[in-house]
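Structure below; questions to follow.
Here the complex is missing a single protein chain, while all its other protein chains stay put.
A, B and C label the chains in the order they appear, each numbered from 1.
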Amino acid sequence: MEILLAIVVGCLVATGLYMMMRRSMLKLAIGLSLLSHGANLLIFTAGGLTRGQPPLIPQGETLPPAPYADPLPQALILTAIVISFGLLAFTIALIYRACHVTGTDDLDQLTTTET
Amino acid sequence: MDLLVAVLAPLAVAPLMPLVRRFAGRHVGDVAAAIPLAIAVYFARYVGTLGDGQSVAFRRAWVPEIGLSLSLRLDGLSLLFVLLISGIGALVCVYAGGYLAGNRRLGSFFGSLLAFMTAMLGIVLAENLLTLYVFWEFTTLTSFLLISFEHERQAARAAAMQALLTTAAGGLCLLAGVILLGLIGGSFEITELIERGDAVRAHRLYPAAVILILLGAFTKSAQFPFHYWLPNAMAAPTPVSAYLHSATMVKAGVYLLARLSPLLGGTDLWTVTVTGVGAVTMVVGTVLAFTSYDMKGILAYLTINVLGTLTMLIGLGTELAAEAAMIYLLAHALYKGALFLVTGAVDHAAHSRDLRELSGLRHRMPLTALIAALAALSMAGVVPFFGFLAKESYLHAVVEAPRMWPLLTFAAVVASVLVVAGAGLVAVAPFFGTLSEKADRAHEAGFRLWFVPALLAVAGLAAGLLPQTLAAPLVEPAVAAIVGEPVPLELKLWHGVTLPLVLSVIALAAGVALYVSHERVRSVFDGTRVLGGWGPAAWYDKGVTLLDVVAHWQTGFLQSGFLRTYVTVILAMTAGLAGLMITHFGLTFVERETIGVRWHEGIAAGLIVAAAFVAVRSTSRMRAVVALTIVGFGVSWIFVLFGGPDLAMTQIVVETLTTLLFVFAFYRLPKFSILSDRATRFRDAVLASSVGIVMTLLILLATGVDQYEPTSEYYVRSSVTEAHGRNIVNVILVDFRALDTLGEITVLSAAAVGVFVMVRLVAPKGGRS
Amino acid sequence: MKSLILQTAARYLLPLLALYSVLLFLQGHHDPGGGFVGGLIAAASLMLCALAYGVPVARDVLPIQPRNLIGIGLLSAAAAGSVGTLQGKPFLTSAWVKLQLPGFGELELGTPLLFDAGVFLAVLGVTVSILMTLAEEEEEE
Partner (left out) sequence: MPLILPILIPFLTAALALLGWRSLRLQRWLGVVGAFALLAAGIGLLISVQNEGIRTAQIGNWPAPYGITLVADHFAALLVLLVGIVGSAIAVYSLADIDEPQQSFAYYPLLHVLLMGVTAAFLAGDIFNLYVWFEVLLIASFVLLALGGERPQIEGAIKYVTLNLISSFLFLTAVGILYGAVGTLNMADVARKLQTLDNPDIVTTLAVMFLVAFGIKAAIFPLYFWLPASYHTPPAAVSAVFAALLTKVGIYSLIRMFTLVFDHAEAPPTFPLILVLAGLTMLTGVLGAIVQDDFRRVLSFNAICGVGYMMLGLGMHTPLALTGSIFYMTHSAVVTAVLFLIAGNAHLVRGTFRLDRLGGLAREAPWLAVAFAIAGLSLAGIPPLSGFVAKLILVRAGLEAGEHLAVAIAIAAGLLTLYSIARVWDAAFWKEPPAHEVPIERIGGEHEPGPLLPREKFLLGAPVATLVVLVVIIGLAAGPIFSLADAAANELMNPAGYIEAVLGGAS
């Protein structure tokens, strides 16, 4: 399963980056989204997979029933998910604004300030 | 401490000069002159006390750990230069007050001039090589300001830039050389280094240090082939030319060579290079003088000649040569200063410096003509002027040179002939002959404009008549400082009939003859423009142009403005470096027990991949977004399967909201279209895949390591007992690692503000609101 | 957009979702849930309301400006952290009190809960602010 998920991560990263190299701003945003899925899944997989028990401790116990999933990668991913949601929201607003100002979705048109 | 005060005094006063101008009005130059005059008087009391190699020192740590300290030392050599700088400085201030009278930037002019004076004093008093460099660069900058004083003129700005780049490049070479020297010798203090001279000269890096230091000295002193900037620097106001480009700054290189010759001199490398470059410069300077019709230009070339001569003498390294160098230095300062200032007076009066437009000026400016004649006689080396003594002593040194003497003597005589003729060009040609149109309108310039050159010219005569009284006390300690031991000096005009005297007389006669026929031989000299016009000067221009072209090309190439190029380069760098590391170090996958794949897990994984590819391939925006949502749900399914209910929940909600965002954006944005060609898409796909593969490999590597207990075990153990919570993930978020969460909600808040700003803030069109 | 079905559904779902979000937040320390999910779901319920009745109505449902919600959220999180600092311990050191509630049993209250509440408010404020901003823009055009 680790190998399978590692490949899935590779695919998500590859497709995300490919989308970011396109000229459409919208594809850029989609690429970003794919990329963050890839990163989340990467942390999840690299942190060690455990099938089954979530890291919850039953009432009255002090330890969760084994085997339990490593809680730390989950916390990291939760943070990462929320952060990337914020960044994505801003990016989309930025793209919205960019289309408004420049009248195009083509990134290659955005070179006026560098020439 | 006194030394430091003396060095910094001009700089300290410099910022006040605009204010002084407001109050002193026409006398601003005279007020400014008070400072160098005070310095000259202060240092004059050391005359006669430093003959035996004594010195006065001051030292203050700056960054001692890297050898940077502000240390100054006054010895005979320094003293000679200090008196030149301050003495001529005072005169130039007075002169400039008259020359530039009425100029509205006179205040800042004197500010720059005084700042320059500090820089020069610093160079010649520096004991620490890094301190010397500090002041060295400061002369470069202040001279930049002074050359481009008339900065409305493009030519002045270009000349200033040329001088800046050339001398700053040399300065940086000097810095590198100096640091090397310091590292070799274990100190940056000149006296300490001289004590360790043998070890320094034997060091492996000695040649590198010498070459770098020489580059610095040669550029500053306008030695061939770096001489091109000096004539162009004549764009400066004439007092500046007289001061910087004749009497002081260009001599800084000569000073440095003299100062370091006990340390670096004596080796073949040093002697051959310094003597050779000096000799070539000596000849080139005089030859080029005849390609110019501008009086200032001619003087500039003749100054190059003198700088070459001085360099050559120092390179020789004999006691005689050191003597000659110091005598010549003094003589030159007096007569060349006077001639420059005379030129300024002519320019001021006749509004021209062009020999083709000027003749017969003596009818309108008799006084000036007399002064010019006095100075020129000294320059030509006529008895009883001080210049005669100088010429004789340097011919003497050359004749007695330990090696190459025939060659050097020949060069020296040729140069002398040309100098004599050159003296005629600037002192005879404009003043004699029939009155030209421009000259006719001229009149004697104001008091300051003739009085100051007159002082210098008369001083040249006086020093020649009474050399032992007036010149020896200055020259003797300086020579002692170069040679390293007291040298008794006997200066007199008549040594009997010696070879140098014969050569001197021959040079004089030939020079007069050449001057008489100079109109006819000019065409011969014009052929030598190669050396001045499109020779090394053109290298500079070509160099700058080439630099611009290269810079334009590389910047346009790298910073193309296309985002996807940037992304491509970054990914290529990532994949390339990672690939390099992987191929270089290999990969070791540790066999570890892995979890098998159940069928529904396989489906989840397949779904994610399939949906991701649909999102890429889709030509419909809506389909792409739906596919993206499916990827998100697929990922949360994986989270559920492997024990992450919190994750899954959050992921699903976020995914839903994200979809909403996308849908919103899609209402406004244009449809997808394929904008790139097939080859680009292929290249991008390869690049993206290789980064993907790197990620896959990294995960497999990481999961193979099972060496340490993860820190999360602590969280599991303490979650209930210490943190009072049973949902460990949540406890981590709000307690164990709450600081992360604090940062995270900050990100979210800023993002919310950002969205609001992007959508709402409409910049007011024109006009301040 | 304003369909009757949606409005009816929203009328019932809104309080339910709001309640659920609070529940998620409260149980978060012990069971799946927490400030994040709670805040997100609360925001989602408001969005549902906005979809059904329009943004102005949804704005009225929330008695407070989303921006202020964000500020309050951030400040409560910081306040929760500062309790420790004021006691001379490092920032974010937790402090707990046990309350005996008659008929309810023992209730543990600690600064992490206050912190989580801050997260809840901030996430709610942020999400509502983002979505409302975009949705209002939608309506204006």
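The definition used in the following text is that a contact is a pair of C-beta atoms (placed from the backbone, for glycine too) under 8 Å apart; a residue touches a chain by one contact, two chains touch by 3 or more.
Note that the structure is predicted; figures quoted are calculated from it, not measured.
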* Of the chains you can see, which ones touch the chain that is left out? -> A, B, C
* To do: Write down which of B:517, B:554, B:619 or B:673 is the residue touching the left-out chain.
  => B:554
* Determine and list the chain A residues touching the chain excluded from the picture. => 17, 20, 25, 28, 32, 35-36, 38-39, 42-43, 45-48, 72-73, 76, 79-80, 83, 86-87, 90-91, 94-95, 97-98, 101-102, 107, 110-114
* State which residues belonging to chain B touch the missing partner chain. => 61-68, 130, 133-134, 137-138, 141, 144, 148, 151-152, 157, 161, 164-165, 168-169, 172-173, 175-176, 179-180, 182-183, 547-548, 550-552, 554-555, 558-559, 561, 563, 565-567, 569-571, 573-574, 577-578, 580-582, 584-588, 590, 694-695, 697-699, 701-705, 707-712, 714-715, 735-740, 742-744, 746-747, 749-751, 753-754, 756-758, 760-764, 766-769
* Structure fact -> Against the hidden chain, chain C presents residues 67-68, 70-72, 74-75, 78, 81-82, 84-85, 89-94
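As a working rule, only the chains that are shown with their structure count from here on.
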* CA centroid of chain A to CA centroid of chain C, Å -> 24
* Structure fact -> Taking each chain's mean CA coordinate, chain B and chain C are separated, in whole Å, by 62
* To do: Among the residues of chain A, pick out those that touch two or more other chains and give their numbers.
  => 54, 56, 59, 78, 82, 86, 89, 93
* Which residue numbers or ranges of chain C touch two or more of the other chains? -> 30-32, 36, 123, 126, 130, 133-134
* Any idea which chain A residues touch chain B in the complex? -> 1-27, 29-30, 33-34, 37-38, 40-42, 44-59, 61-64, 68-72, 74-79, 81-83, 85-90, 92-97, 99-100, 104-108, 110-111, 113-115
* Structure fact -> In the complex, the residues of chain A that touch chain C are 54, 56, 59, 78, 82, 86, 89, 93
* **chain B to chain C touching residues, read off their complex** => 645-646, 649-650, 653-654, 656-657, 660-661, 664, 667, 723-727, 729-731, 733-735, 738-739, 741-742, 745-746, 748-749, 751-752, 755-756, 759-760
